[in-house]
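Missing here is one protein chain; the remaining ones are kept as they sit in the complex.
Entry: chain A
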């Protein structure tokens, strides 16, 4: 069927758009953490500026997806492919915003030195970047096992997040003069933790795409 051929190509375009969005988010997050460690405000500003690309890609997903719904009247898995594309693109867009929030913390810290070398935050970020990559891979390969495995890593992320909060709290108590920076760093922990939740959502979308049922991986 000629019509179906074009439809399949468009569904593939949608998939590739999400792959690109995922790569963009991964890159932005990884740079935001490097910039924070080095307190590199120039790099942080670049990250903020580049967000417009991610927003544009999200709009492309919305436009293409809604066009396909109107013109192809998809059912069953075809319809789920489009619903899931909408949902994943919005998760990715939110992740991009959170990476920017981290970059903005770095910008606010301009001229300061770090109150202590960052250990747990980069460790947590590394874990979350892997989750982002795996969540996207689980979607691209329609691999539900990978989605479930990735969602389990979220426990470790939550654990590290609690640890970061505890450390920074005690630091603030001992050194009240570092309160502003310590507060900002706890926010960074919070942002990274939120990104992991969005990655888990992508895993859920993958399971929904493949099975038609909605699991709760965010427990």
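Here is the rule we use: contacts are C-beta pairs under 8 Å (C-beta built on N, C-alpha and C of every residue); 3 or more make two chains touch, one makes a residue touch a chain; residues count from 1.
Please note the rule applied: contacts and distances are computed from a predicted model.
For the chain of the complex excluded from view, the name given in UniProt is "Phosphate ABC transporter ATP-binding protein" [choices: "Ion-translocating oxidoreductase complex subunit G", "3-oxoacid CoA-transferase subunit B", "ATP synthase subunit a" or "Phosphate ABC transporter ATP-binding protein"].
Only one of A:77, A:94 or A:133 touches the absent chain when the whole complex is considered: A:77.
Take chain A: the residues that touch the chain left off the picture are 1, 3-4, 7, 72-79, 211-213.
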